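Right, one structure below, let's go through it.
The complex appears here minus one protein chain, its other protein chains still in place.
Our next item is chain A:
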């Protein structure tokens, strides 16, 4: 059985692949360019000059509009403190720490040139520190990043046994490349939700690195709606026994928009669990989404329970959704590992059913799309955010071209 999934799932041929993996070692089937390589062995460096100049043929750049990204993959970046505001919550403190702080780089090291460029440009790191045994929720708002290329670095550190939700809300103009390190201490229960509702011409490149401690649980969500290019790559390192991670994603790409996420989960300790669920909708000419889901079950990942899925709903012609799951298994003793990937058109029978109950076509279409994406929204468990996301989705859906489907 080959694991390499089709590189592309375009709108003209809706595809479904579902595989359930048994106990067998697999190789990464991601590409022709690089030799087959275990995902954890990918090159890492904090120095941009250690990476070749990006030409768009690289494994991790070949789906991205690299011509639009030269300012980030090569250029000079403003690495000074970035403006933000945050709600107050007991037990959560914010501070700027020097890049020499030992926590910086303790979770992850850049795997691509833009990430390394941001790393070396940032002069200080915003530390969001969540105290022990507090239940807290904070919202960090970034709405004034401006339109000059900028680098940012954030560390979110959740103390052992803490329970908290950190929401990052991004609006306005941005030309941003950033690194976010997330540390979930022992038995911590942490949610990190990043919401992208940037201006239509914004570019946001990001690398999120998470380390999940013993028996800790991280829920990580990317909600990407507004922006010209959004490419955020979350990785989760299940480094200690009993850790679990839920990686959620919701995206809506309309005409000309590029939304990409390269997800990576590393099961590197016994009895860890991961669930990756990304759902997206595409509408309008040139709407493009990319989802790559790499899961590596390392030799220490005994008893791993892993499942990843990506589903795309295509609402009009001229869109393209790439959906590429990759699974590598280095131990025979796992509880389960599977993946599913599907890119499908709107289901006309659903539409007929709703219309047969008097609901007009446009309203019916909204209901179905909202329903499709709702699975993710509901799992965020932040009521205020749910309402906002629904409103944002509705306004995206106002633009649905009914005729384009017929």
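One rule holds for everything that comes next: a contact is a pair of C-beta atoms (placed from the backbone, for glycine too) under 8 Å apart; a residue touches a chain by one contact, two chains touch by 3 or more; residues count from 1.
Here, contacts and distances are computed from a predicted model.
Comparing "Xanthine dehydrogenase family protein subunit M", "cytochrome-c oxidase", "Transcriptional regulatory protein AfsQ1" or "Fe-S cluster assembly ATP-binding protein" against the UniProt entry of the hidden chain yields the protein name "Fe-S cluster assembly ATP-binding protein". Annotation: of A:59, A:109, A:367 or A:392, A:367 touches the absent chain (contact as defined above).
Interface note for the absent chain: among A:52, A:349 or A:398, the touching residue is A:349.
Residue positions on chain A in contact with the hidden chain: 347-350, 352-361, 363-364, 367-368, 370-375, in rising order.
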